[in-house]
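The other protein chains are all here in position, but one chain of the complex has been omitted.
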Amino acid sequence: MFPLFGAWQKGYIAENPGIKISTASTNSGTGISSAGQGLVDIGTSDGPLSATQASQYPSVENIPMDVDGIEVVYNLPGFSGQLNLSATVLAQIYQGKITTWNDPAIAKINPGVTLPSTKIVTIHRGDSSGSTVTLVQYLNAADPTDWPESLVSSSPTWPKAPGALAETGTGAMVTAAGSTAGSIAYVGVSYASKIAAAKLSVAAVENAAGKFTTATPAALTAAVDSFPAPSANGSEVLVNTTAPAGYPITGYEYAVVNSSQPSTAKADLIQNFLYWALTTGTDSSYLGPVGFVPLPAATHAISVSLITKISG
Amino acid sequence: MAFPALRRGGGGGAPPPPPRGGAPPAPGRWLRGGGPIRALGLAGAVVPGLVLAGLLIELIVKAIPAIGYSGLSFFTSSTWEFGEQYAAPVTTNGMTHMQGEEFGALPQILGTLATSAIALAIAIPVSLGAALLIAELPRRLADIIGAFLELLAGMPSVLLGLWGALTLGPIVAAHVSPLIADSLGRIPGLTGVFGQSTGSGQGLFTSGLLLAVMVIPIVASTSRDLIRGVPALAREGAVALGLSDLECARKVTLPWVAPGIVGAIVLGLGRALGETIAVAMVCGVALGSLPTNLYGAMITIAANIVQNLDTAITDPMDVSAFAELALVLMVITLLANVVATLLVRRVSGTALPVGRGL
Partner (left out) sequence: MSETTSGRNVAGGGEWPAVHASRKIANVCYWIARCIALALVIGPALWLVGGVLAHAVPNWQWSVITTNTTGETGGLKQAILGTLVITLGVLIIGGGISILAGLYLAEFAVGRHRTILRSGYEVLSGIPSVVLGLVGYLVLVSDRGLDWKYGLLPAVLVVSVIIIPYITKATETSLLQVPAAYREGAEALGIPPAWALRKIVLKSALPGIVTGLLVAIAISVGETAPLLYTAGWSDFAPSLQLTGQPVAFLTYPVFTFYNLPDQGAKILSYDAGLLLLVFVLAIIIVGRVIVMWSRRHAE
């Protein structure tokens, strides 16, 4: 979400000189707790508030802003071409049960290609991450045996895969994957240009219809359209879509805001920015470079109603 | 005197060794008078004590839930889990916490001790050797070298971490670790430690090396000052008796300054134990497991706090665990200081009586 917010920052300030916006890149857990504690005005998160966070900060709401995809990237020198990965294979890789790239389970879903025998190095987020939540929700939804409910969390107990690395922040994930041969990691689609610059390849992931898709804007749109509208508080899980063209590791990007602000002036400022972000900010000039797609109409309406609730 | 021996980061609390030949005469004291300045001064002087007390109280109060929750497993278990933030909280023994929370700090405690041990093992011989040489160099050259030592001592640790992560780490992984693994790693019995996988440059060995680089200036500059303080008469006597340089160092210089050297080493140890940022950038942040050999990724208490406080503040029980970690780190540093003070006294007692009265 950081690259998009940077672009929004520039665009909004250009249209509204006199407004100051400062951004920092942390993790989704901090985004939520900082917004709850009032340390920031707007927090962002790739995952919705959990039940506990909702009860800890009752006046905080998560407002869907756009739709994001989590890509599975890998660094496999000696292999060119698109790798297909399924939830089962991914789950077993992160469980440490599949340790080399030429494992029969991987070869089975990639017919006709020769895979090198490099060891797999799994990279996961060490901090509290919405990207992690979306990924593990997908793994659990598609393959509950290999990835049980207990491992669904923003900072789960990662199984001990050999040589596994933990990184703090999406940026560090990309850097680590780029410099470790044989590595596999998961990164939001907004980092696409950095992924390409780090010479990483993107995998095609299997959705509930049995098709392997990548996180193109069309695939993200197909995925989000296959789900009903979210509940009134904006939270919804969008993984493992049944749409054949849909990308299975999809989720909303949320703005996390405290609906009771200290002053009306502050509330107005935040509302104006969020309305702007939902309308002008979802223009293709902003979303295009980051690979997000705008919200479906029903979700958009719910977001607007959530923004209206912000008052001072 | 720009960067005095009392250096940042850790246990600078060891008192300097008693000077030879008796204490300097006490200066005049204003036993009465001074009015407002005296009162203000007293106020200022009690601030550290008050802050210390407040610190301890805050940490202990905040740590109690985690102490009750983990008990002794805090020191014996290697599993550290922040808990499932997305499930409902549960209650055990009257404490509400997230499911799956587990606080095993053994890797962090061992990591803190191991990195400091490696740092000292490398730093002590190197600093002493360098100090013995610097003390004999002509003044101009020694001053230039002294400037380098000051620069390194005053370097922000985040810069050293940057260098460690982007320059030292890759070189250690590509050249140094394979060398050690091929040589020391072949010794039977030590293969588990020195041999096998040489890692990615982010781990125990690199952290120890980086800490050594930070500790060396402290120990070297203090040792150099101490060695310079050895009276010329003692060294000239050694030369007159036909001792070689090495023998003079072993039999006259080093025993003379031994207590001071121990004090300097303790200062360095304090720095190593408390170092946070530089280690956080090169340790590999492996929270839930012990490194498998010398090059494996690991973590220290301080590095964990700085990297993961972001994640922990989402949950009060996690914060409590971090307060307990901070307490453990404080206890380790204070213990190191106490042991050091006792060592200094013991070494002073056994040091050569040569020179008293000179």
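Letters are used for the chains, namely A and B, taken in the order the chains are written, and counting of residues starts over at 1 for each.
Just so it is clear, a residue touches a chain if its C-beta (ideal position, glycine included) is under 8 Å from a C-beta of that chain, and two chains touch if they have at least 3 such contacts.
Small disclaimer: the values here were computed from a predicted structure and weren't measured.
Asks: Of B:276, B:292 or B:311, which one is in contact with the hidden chain?
Replies: B:276
Asks: Going by the contact rule already stated, which one of B:172, B:204, B:220 or B:344 would touch the omitted chain in the full complex?
Replies: Checking the options B:172, B:204, B:220 or B:344, the one contacting the hidden chain is B:220.
Asks: Considering the whole complex, not just the chains shown, which residues of chain A touch the missing one?
Replies: Where chain A meets the chain not shown: residues 2, 5-6, 9-10, 20-25, 37-39, 169, 171-172, 174-176, 178, 191, 194-195, 197-198.
Asks: Touching the absent chain: which residues on chain B qualify?
Replies: Looking at chain B, the ones touching the missing chain are residues 1-4, 6, 8-13, 15, 25-38, 40-49, 51-52, 54-55, 58-59, 62, 125-130, 132-134, 145, 147-152, 154-163, 165-167, 213, 216-217, 220, 244-247, 249, 270, 273-277, 281, 302, 305-306, 309, 313, 316, 319, 322-323, 326, 329-330, 333-334, 337.
By definition in this document, only the chains that are shown with their structure count from here on.
Asks: So what's the Cα centroid distance for chain A and chain B, whole Å?
Replies: Going by mean C-alpha positions, chain A sits 40 Å from chain B.
Asks: Write out the stretch or stretches of chain A touching chain B in their complex.
Replies: 26-27, 29-30, 32-33, 47, 50-53, 126-128, 133, 150, 152-158, 160, 163, 165-168, 180
Asks: Under the definition above, what is the set of chain B residues touching chain A in their complex?
Replies: Residue positions touching the partner: 79, 81-89, 98-100, 197, 200, 284-289, 297, 307-308, 310-311, 313-315.
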